[in-house]
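One structure, as structure tokens, below. Some questions next.
Missing here is one protein chain; the remaining ones are kept as they sit in the complex.
Let's turn to chain A:
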Amino acid sequence: MTLILRAPTTHEDRTFPHLVTSVPAARAVNAVKLYGNAETSVRALDGVNVDFAPGCFTAIMGPSGSGKSTLLHCLAGLDDLTSGSISIGDTILGTLRERQLTRLRRDRIGFIFQAFNLLPTLTAAENITLPLALAGRRPDPDWFDTVVDVVGLRDRLHHRPAELSGGQQQRVAAARALVSRPEIILADEPTGNLDSKAGGELLAFMRRAVDGFGQTIVMVTHDPVAASYADRIVFLADGQVVDEMFEPTAERAIDHMKQLGG
């Protein structure tokens, strides 16, 4: 059924030879995640091996149930593996305790969820600086200004989420992810609830963060257009990495997905 075009491999011979020598921003090794008990267990991740290079915008695609969200959650330390290992930089998540995981999420990871990204009681500016505030740090004002200008929220800073459009809300979430200069931003269907125009703006902003600031982004999406903004697409199916694609276009991504789905 599933046509595996190419076995998952490293990419030393490909577009980014300079990345091979450096430590990946995130890495999964033989990642296995089982849900449920022994008899009715579901293999959400079935031996995933994948590296995410620093400064690279990676999209993860796959049909529903392919394990892409589970992989993202495990990368974030929100869920733990049944076996195998996940590391962020040189930190292996499985060895961390709850408190250290929390700190890792706060200081080294940025998040953009599909919806409900923001606290309704806080203004846009307060939402953006929330992780820093939780860490007891002040934002670097120049960087804060840069980020705010890049996402185009200057005149919306003192509005609360209810007063912002969906696109604006997602850009606030993106600014929040960026403002603490995390090692990696994990985005879970960030454009899933947006119309194409707002989605395009958000993706353009994410692209700029990678190109302009060297930000590493891993984004789960099922939208080939969104995925086409990435440097690389990793295809998941049945809990395994089945393929990858560099410098993707929407058309090529659609073709691949059709093959996976078929």
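Here is the rule we use: contacts are C-beta pairs under 8 Å (C-beta built on N, C-alpha and C of every residue); 3 or more make two chains touch, one makes a residue touch a chain; residues count from 1.
In this text, contacts and distances are computed from a predicted model.
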By UniProt, of "Nitrogenase iron-molybdenum cofactor biosynthesis protein NifN", "ABC transporter, fused permease protein", "Germination protein" or "Alpha-E domain-containing protein", the chain left out is "ABC transporter, fused permease protein"
Identify the residue among A:D79, A:D140, A:E183 or A:D238 that touches the chain left out of the display. A:D79
Check the options A:S41, A:T102, A:S196 or A:T249 and report the residue that touches the missing chain. A:T102
Could I get the residues of chain A that touch the absent chain, sorted low to high? 73, 76, 78-79, 98-99, 102-107, 109, 111, 113, 116-117, 119-122, 130-131, 133-136, 176
